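Encoded as structure tokens, here's the structure I'll be asking about.
We show some of the complex, not the whole, and keep each chain where it was.
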């Protein structure tokens, strides 16, 4: 089963935008292999515009010249990814990552390059040409590169098959498809065609759909055709966005399970935005980062770090390597929000092995507060031991557990 | 804690409508004490219009003469409830029920009798009169008896206090307040005032709110102020209504917990509608009744039987006395829907004690079908034993469990 547990890894977007290059990818892969791999982190994902030679920031350049082969399939820009020279594509970089004991992923946009259609390029594996399946009305409203496909026409499945087979040949383990997760209902069929191409590629690849918010009422369709899908628009280091995630998490949590994971988006921790005048550190407080990690783990969201990893400070590294907390991702099930007031939120998640129950308490108020939890309110009075996972402190269960939590911070108890 | 587990009992509406009388209540209480009590059934609830002397069917009579005291508090109609003579109210009937080892409940409408306001009756315990707190615009659109209150006026809390103290004096254990659960936002304050009156009455009473659908986005308010609340409009014995309940149950299940229970409404089983020419039997098939009980238990809805109990046949009695199934109500937590296709629905619920996980499979198609469940899809491959709770059959866990389920039927597995 692909993605039996929520995928964990790194993605280039938060730190390098559309402009990441091979050297930067390798540096992050090296760091992950050395510092994070043992805690379960494994995917190294190259995000958007790797086929655009002049990309230099988080912005997109309309009407630019994209690198593609004679079948309209995009290829890495060699000036940015030198190992892709001589038509080798991402195969050398994927091998580099695999040799570190990690997995390699890429980002693609739904559809085909606009110019492939205007140039009437042939589609590999059939007698159709790109202009015959490109839909001139199916464009992405935030990226100027592509046309979506008429998925009920001959040639559409073949085009997607042709690119996924190329990715399989390169050794890709994870494909993040963009401009699609919130594009229901008009992209429903395109999701199915892409999913089929992915599963028929001959290689296990995680299929990840972006951007969010994916529609909650299409949860079953998403669970059937994808391994993870974004439940929000792009998430960044602002408290308002983190606070808003609780509501989405509350609704989506029941849809998490082996092979299908609602995705709360990348973790904007550590050193971000390297393309600006001055790379800057996450604007989240430490308390907020603990809240974020706690919520992502309780809801079993995939964990994809956005930091330029080699610049991690000690706090960031600890945040990403707390084994007790990361265990929730693999060992819990049936999580849900317990309650929410103006100042507090609580979540619960039983362990799959029956050996305990996790309860997370969040202080969403703007002041440090003493927060009290009564185990009986969640039928937990029978458990004898309690451990707080961020501090490691252990104590006996009692009628009421009281904890001082900083503003925007969190604690997680394991009742056992 | 009031309603630590989901309440279980009987209600007069489905079988006697607005016209139930003392003798009928006693007959049902007697039956419950003898046949159901040991399985956890305990509440005997007199539904709407017990204060209306001429009620004879499920219909309401506008502008009829309601029995009330000098403070505008409704009293049982003595022609229907003889033991209420001499101002004794429901005290004698409650005592009868208590003596059987059971609990006694009543239904009320939000507000006060319209005539109490038109007659300017005084409110007990303050110097206001009914016309000063009755809101002439706050009416119920399906029942003609009452005016809601201006809950921000002095006298409103006092009026509700006066009736709940009367109910406490009678020995009432359960109050179902109607015309309120779906009346957000304008009745939000009225819910709070009623809740306070209930909790200040000096007696533990379950506070149940009707009718549904209560608004999902007010779940936290409902959890705070009520013990149970209806998530649907009136539920009857039609497959379409039962099928529709799955969607509501999916959304509400995470809000079930000690003291607060989303309520899927009464169980229309057995002999119903005694006020029509000919009392008629539930129109649900046996398979549908098993589906209903399975869903109600998996979502931990309160269980309130609508049948005229003395007419129960063997199937109905068995349906209500399967200890393994009823245990789910008390022993599970964190239930949620696992998946849904056009023909199948699955639910999961771990046991609170960690000693197993319940999985229910529903065949919602119109044909008998072979249904297959793969334990690994829900992380259940580590469990060794499986028991089907309706048939009692036991077998070893395996890669795929296949069962023939009749149309609209269900099975429940306990993995342990």
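Should a chain be cited, it is by its letter among A and B, assigned in written order, with residues numbered from 1 in that chain.
Quick note on the criterion: a contact is a pair of C-beta atoms (placed from the backbone, for glycine too) under 8 Å apart; a residue touches a chain by one contact, two chains touch by 3 or more.
Everything numeric here is computed off the predicted structure, so don't read it as measured data.
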Identical protein chains in the complete assembly, only 2 of which are shown: 4
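In the analysis below, only the chains that are shown with their structure count from here on.
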Approximate Å spacing (C-alpha centroids) for the pair chain A, chain B: 43
Complex contacts: residues of chain B adjacent to chain A: 1, 220, 223, 250, 253-254, 257-259, 333-341, 348-356, 376-379, 382
